[in-house]
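What follows is a single structure, written as structure tokens, with notes after it.
A single protein chain has been omitted from the complex, and every remaining protein chain is retained in its original position.
A and B are the chain letters, set down in written order, and residue numbers restart from 1 in every chain.
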Amino acid sequence: MSFLTTEGVARSELEKILYLADEFTEVLARPIRIVPALQGKLIANLFFENSTRTRLSFERAARALSADVMTFSAGSSSLSKGESLKDTALTIEAMGVDLMVVRHSSTGAPRRIDQWTSCLVVNAGDGAHQHPTQALLDAFTLRRHFGGIEGLRVAIVGDIRHSRVARSNLFALTALGAQVTLVAPRTLQPVEYQDWPAAVTESLDEELSRTDVVYLLRIQTERGGASVFPSLPEYVSRYGLTRERFARLPKESVVLHPGPMNRGVEIDDEIARHPRALILDQVANGVAVRMAILFRLLGAR
Amino acid sequence: MERLLLEGATVLTSRRQSVADVLVVGDRVEDVLTPSGENQEVRAGARAIDLSGLVLGPGLVDLHVHLREPGQEWKEDIASGSRAAAAGGYTAVVAMPNTDPPLDAGYQARYIADRGRQVGLVEVIPAGCITMGMEGKRLSHLDDLLAAGVRIFSDDGLTVTDSGLLRRAMEYVGSRGGVICQHAEDPGLAAGGHLHEGRVSSLLGMTGIPTQAETTVVARDLALAELTGAAYHVQHVSCGETVALIRSARERGVKVTAEVAPHHLVFTESEVLKMDSVAKMYPPLRTEADVKALTQALLEGDIDAVATDHAPHAAHEKDVPFEEAPKGVIGLETAFSAVCSVLGGPALRTVFERMSVAPARIASLERHGNWIEPGIPANLVAVDPNQPWIPQRYRSKSTNSLFTGVPLVGQVRLTIHDGRITYDASRVADPDEEGSP
Partner (left out) sequence: MPMVMAAADIGRSLTRISHEIIEKSGDVLPVLVGIHTRGVPLARRIAGVIEEVQGVSVSVGALDIGLYRDDLAGRLTTELAGTRLPTDITDRTVVLVDDVLYTGRTVRAALDALSDFGRPAAVRLAVLADRGHRQLPIRPDHVGRNLPTSRTERVSVRLAEIDGTEDGVWVEGAEG
């Protein structure tokens, strides 16, 4: 079974992956940080949209499991030019690939490749839809920090409407028992969220005192914000995690960010370096979680 | 002259429907005979075709197809589109002008009509652009187009947003039998949109197109139609709110007509959850409530006509992510069955009203959309309203249909265009085996 979304995934399955990630954290702490579990398997990383950190994390995970890795990045190859996505996928499948890791700027591209090929597919981020491995590494980070996720109050702050991180975290964290509040100005809230398992609010300040986890989303400064909020300073004044706002959080609370950060925009530079900001833990945990997912999909094939 | 005797069908005349034999001589219906076997001298020498159990009605008319010729013949051309139309029971189709180059001058219109006559399977009626090159900046060669017989004007695929320009177009052609047709989609509200704005777009993280993108344009256009007195036609109505606008304008005396596409009567935004780009078209599939409202409006006549918006795209063009895919679905070969399935057998006369009589009236096509009686041009179709079938293959060059694999009830069995049989289901089991005409 491919891993394309966190929506509708059973809690028991999510917990199995988190449990395996614990095991792989142990593997990564060994003197020899590689196991032969996926020896002879071929994994193709298809990054139609560039993303250095996610690509490196998947490569590291695949190699630590002794799988062979081919990486295809947009810009470094002419495969995608004038060729349908289906043709590209079938071409790569024909090279004997067992599993494809797919990142694409359009919603549903990994799902389509899953339909067209007999390869397993892991969604490494599609459009503003889903980024399920990110959600699991976030859940894993929170579980290791707090000991569990049940009952955690999580505020996801920022451009919810255009965020695959928000969507995948919402479904994963609520399935694992967290209470999620989405915080954004109306223009960045999802258009219709009546059947989402989340509260939605415009006010970050009202949420601060009752939040265990502040999850900051990256604001697309390249969008200029021009069409969705008046200006960056105005956004920061309502939604930036400033030192003043950080001081009003409960003392046990933590801060997450999927990176890359806009320091001084969604997060104050000093807060980004604070011990209660688990941002580098997220990156480190990403490798173990992706090992867990690759092993879960390919280990029994 | 060839004589065809169409025997035993239930014949739809302007007042009633009863079993009769229809004699076609040349391109005309010569007589409608009681099936008692009398009038032997009239029947003599005619080629008899047994249509017992079928319903014979006026050939279907489609106000909205994209035949892709000239410019995009890998998707469709007038020959393949004509074959698809004939198989769908059509005897006339209005070809939208968004070809490459766009059809904004009379000589282009004459070419399309001539090409249709050469193929000879269906009357191909060219629509003309409202603005030059569909750029929305200045009027196309409206006089030239009118002189070439064009009556349907549209920048379909794009909306004429400049209200002043649209007003002038209405004023210019309105008094001369032309109809201004609008693809109603406000470019600001629809910007970046790929599907209906709502539950599914939010879940999938794709930018949606709100119904207001359609209603705001229709509301403005209705005001302009009222101002100018021109005939105005709303293309592919997609939501219930638009129906309400049309109804109230009509009550005020605005000369407004409207069409709905079969896919908007059957499918909802949920189709997009499969992420197959075959579910991508503008206007997008909307909600269950919209499907109900559109169906009701079609039954009651608030929406005058069914038009397919037949929009072929090659498989390789659709084999891309949803957001990158071209918009549109084909529809000619499944429209009758889809509408018949939605409205039901007892509404068969309404089906013909909406798929033949009304669209022929809107496009001023005297040779089409006539209830059957002696003297009318022989543009006819025989259907079996109770025949179940599951669409699998098409005569169109393209296969981008949402109806593939969907069980439907009602099937086209025989199409006659200007007295010639252009499609006979009993003779062609497999579209792939059918040769080119």
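Note that a residue touches a chain if its C-beta (ideal position, glycine included) is under 8 Å from a C-beta of that chain, and two chains touch if they have at least 3 such contacts.
If you're wondering where the values come from, they're calculated on a predicted model, not measured in any experiment.
Touched by the hidden chain within the whole complex are the displayed chains A.
The chain omitted from view is touched by exactly one of A:4, A:20, A:61 or A:228, namely A:20.
Residue-wise, the contact with the chain that is not shown comes from A:36, picked out of A:36, A:82 or A:147. Residue A:295 is the one among A:47, A:72, A:239 or A:295 that touches the chain not shown. Residue positions on chain A in contact with the hidden chain: 16, 19-20, 22-23, 26-27, 30-32, 34-37, 65, 295-296, 299-301, in rising order.
Note that only the chains that are shown with their structure count from here on.
Chain centres here are Cα means. That of chain A falls 46 Å from that of chain B. Of all residues in chain B, only 197-199, 201-206, 208, 275-276, 316-317, 319-324 touch chain A in the complex they form. For chain A in complex with chain B, the touching residues are 7, 84-87, 104, 106-109, 111-112, 115-116, 126-130, 161-164, 167, 190-196.
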